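Missing here: one protein chain of the complex. Every other protein chain is in place.
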Amino acid sequence: MSIWEKLTAIPREIVIGLVIISMIIPTLNPLGLPIMTGQMAKDWYNYVEDVPEGSVVLFDIGYGSGGYPSLGPATIAVFHQFFDNNLKVIIMATAIEGSMMYPLIMDVVQPETKYGAVYGEDYVFLGYIAGVQTAMAGVLGDLPAIVTADYLGTPIGQIDILEGISGAEDMDLVAYMTTAGGTSEGWVYQAYSAYGKELLGGFLSMMTTSMKPYYDTGQLLGIIDGIKGAADMEYLTGNPGDAIQSSDVLSFSQTLVLIFIIIGNISYWGSRASRKEEI
Amino acid sequence: MDYKRDIPLAITFLIGIIAVSDYYTTFESVKATFTIIKNWGVVLAAFSLGLGAVNLFRVHGRRISKRASDWYLSAWLLVMMVLFVAVGLGTGQFETSSQYTWVYGALFLPLGATMYSSLAFYMAYGSYKVLRARNLDAFLLFITAVFVILGNTPIFPANVPGFFYIREWIFTTIVGGAYRGIRIGVGIGAVVIGIKTLIGMETGYLGRR
Amino acid sequence: MAILTPGRLTPLVAFVLAWFATYYAIQLGKQGKIRIRRLPGLDAIEEVVGRAVEMGRPIFDIIGQGSFTDGYATQTIAGLSILSYVATLCARLGAKLYAPQADTGVMPVAIELVRDAYRGEGKLEELDVEEQLPYLSSEQFAWAGGIIGMAARLRPAANIMIGPFWAESMMFAETFDRIGAMQVGGTARMYQIPFFAALCDYVLIGEEMFAAGAYVSGDPQQIGSIASQDWYKIAALILSIVGALLATAGVTVISDLLLM
Partner (left out) sequence: MVSADPQIWIQALLTIAATSFVFRDNIVFKVAQYTFIGVAAGHYIVMGVKNIINYGWVHLAGGAYIYVVVFILGIMLYARFSKEYYWLYRYPIAFMVGNGIGISIRAAIHSDFIKNIAATASPLVATAPMDTINNIIIFVGCITALSHFIFTYEGIHKGTLGFVPKVGRWMMLMAFGASFGNTVMTRFGMYQGRILFLLRDWLQVV
């Protein structure tokens, strides 16, 4: 077996083992590398900065445990900005695990202690609503006709923030985070296309490429591009958290992947060349 | 008229037309009707959430009674399902009780977070084994993939900012252009398939029985 | 009071025209007046089947774990059309076909199509449905794990996976590459296309799989709906090109018209 052939066939256990090590080292010893913020996240941040105080935002938690490592930190950073700018936030969940994500997020954001926000006056959580696009269209079309209570069962008549909110016309901005393709396109269809609402979207990085045309055509005003976008938002809002720490891990593990890609290609061409020589 | 087939097709058509009319016209009666349809749609979607569980009960119940291989795993699966339902409905507070938060945090959260993310290792090994510039097609894909990974890996832009700008440029131009073309095609494809479904030419959802 | 919602005239016109176009194109398809071009992907399939025969090793055809009742039914149907085509080639050339199944609703249809293909070639006695089209599981990872196990055991010369695919696409592509199988992939699930493009020897991108499925099945409905989409794409091309040229010259009539 030539050296080239050996290099083309490194056993998977070794590759996977090295990848795990490359994730553990930077978690133990963070590097704290600088963050270069992307335009899509900057657009999101700047747009929210310019929204007048007291504006009403509808926010959708469209992910569950699988998406939390990327989108949880992003949601936390975004909420810091919302509460810092005194916006009124109506939160809903189109993902079935969304209502389990809500307490995880709020444990970190702590709107009461950090921003003096009051549940029911400054923000409310409506809970999980089944039906994805139907739920979106329902909340935007006629909120009191569909929602009867918040996630704890308090009737909406007793919730101050929802007073006078009858649907999209009383909301100033819609934002969402999701791991589902149907949800991310659904918000464009239901909020932008049907009601012309200003819309901000956050999703996994692997979805960014196919959602980008909506951003280019002004249907999405800003994008949070998975873990990278989350790190950008943490940096922009000045609330460093898990996403910035992840950046260090990405530095190590992706460098390793790049090295393996290079080894793979060199050995591929090397073994092709040496086979030609033999002939 | 075949009530097993024609009436469902008529329902699909009617509901679809109301949804479309709600978007394009300003008639108050249409809007009011569609609001009811949306409310009903949410309730029906909620009802459909139990379908998977019933199916699991059937499949795994059969495996347990036949003592098929791994039948004890099937029993374990049903125990887990019943546990969640008992904790969720028993307290009367659904997902908001502290007991439910605990079992969710212990069981669902780690599994949901790990099942898909462990694909990272397949990604790593797959990139090494397969992402090779063997011909022009593969080379084109390879070259942008490498530059995007370089731009995404903070250690490179931190030293050479150019890597970051190359990634941004790839997204602005190449991704923006090609995916716009794909979007136009996908959009019209969805519309045509949707229309075929509404007019009863695409009837797969009715099942074959 | 206006009857139409403001700003939606053009979408409405496009939408209504799409109804007529779809209906008319299907009529044309039934009359056999539409021809779909043969895609290079089909030649790639022929090539991998031929290679399997030469090597004396089997072929895998995976149609994904979609069903007829989910939103990906059209992709499953395209996958089944390709499966029928692959089965015909395998029967004709003498390669052993394996097509593991994941959905109890799709499985009987798949079996019937493969049987018909073998019967058409007069090779029905060579087909063992129980062995070659086994039901593995409806659970994603159990199904994927089953296929990975089968692949390691049977060492196929080629793997054809056309249909709706989710996160398992990565596992398959990597596994089959490891055992040295050539791969043809195709899916219209946008998020999975890049893996197939990166990891397969040939990929049917997005709607190419519908066109390939319609081509091999000859179903006038499928052919007709592809034709109506083509008319819209051609309209989109003309509007974009003329619109961009006019706009560069300072005349924005087309984008104004579109946003009416």
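Note that the chains take the letters A, B and C in the order they are written out, and that residue 1 is the start of every chain.
Throughout what follows, contacts are C-beta pairs under 8 Å (C-beta built on N, C-alpha and C of every residue); 3 or more make two chains touch, one makes a residue touch a chain.
Being a predicted model, the structure only gives us computed values, none of them experimental.
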Visible contact partners (per top-of-document touch definition) of the missing chain: A, B, C
Sole contact to the chain not displayed, among A:Thr8, A:Thr134 or A:Thr178: A:Thr134
Listed residues C:Glu47, C:Glu126 or C:Glu139, member touching the removed chain: C:Glu139
Interface residues of subunit C (partner: the chain not displayed): 8, 10-11, 14-15, 18, 34-37, 39, 69, 139, 141-142, 145, 148-149, 193-195, 197-198, 205-208, 211, 223, 226-227, 230, 232-234, 236-237, 239-244, 246-248, 250, 252, 254-255, 258-259
Interface residues of subunit B (partner: the chain not displayed): 3-5, 7-9, 11-20, 22-24, 36-56, 58, 70, 73-74, 76-85, 88-89, 94-95, 100, 102-124, 127, 131, 136-137, 140-149, 151-152, 169-188, 190-191, 194-195, 197-198, 205-207, 209
Where the unshown chain meets subunit A, residue by residue: 12-13, 16, 20, 23-24, 27-28, 66-70, 72, 96-97, 99, 127-130, 133-134, 137, 146-149, 185-186, 188-190, 192-194, 204-206, 208-210, 213-214, 216-219, 225-228, 242, 245-246, 249-250, 253-254, 257
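Here is the rule we go by: only the chains that are shown with their structure count from here on.
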Identity of the chain that, by mean CA position, is farthest from subunit C: A
Chain closest to the assembly centre - both centres taken as Cα means: B
Most contacted chain pair (by C-beta pair count): A-B
For subunit A paired with subunit C, centre-to-centre distance based on mean C-alpha positions, whole Å: 31
Gap in Å, rounded to a whole number, between the CA centres of subunit B and subunit A: 16
CA centroid of subunit B to CA centroid of subunit C, Å: 19
Residues within subunit B bordering two or more other chains: 23, 115-116, 123, 125, 129, 131, 142, 182
Where subunit C touches two or more other chains at once, by residue number: 178, 190, 194
Touching residues (chain side subunit B, partner subunit C) in the complex: 20, 23-27, 59, 115-116, 119, 122-123, 125-126, 129-131, 137-138, 141-142, 145, 182, 184-186, 188-189, 191-193, 195-196, 199, 201-202, 204-205, 207-208
Interface residues, subunit C side, partner subunit B - complex: 1-5, 8, 11-12, 15, 18-19, 22-23, 26, 68-69, 73-74, 77, 105, 109, 138, 141, 167, 170-171, 173-174, 177-178, 188, 190, 194-195, 197-199, 206-207, 210, 221, 225, 228-229, 232-233, 236
Touch list for subunit A against partner subunit C, complex: 12, 181-182, 196, 206-207, 209-210
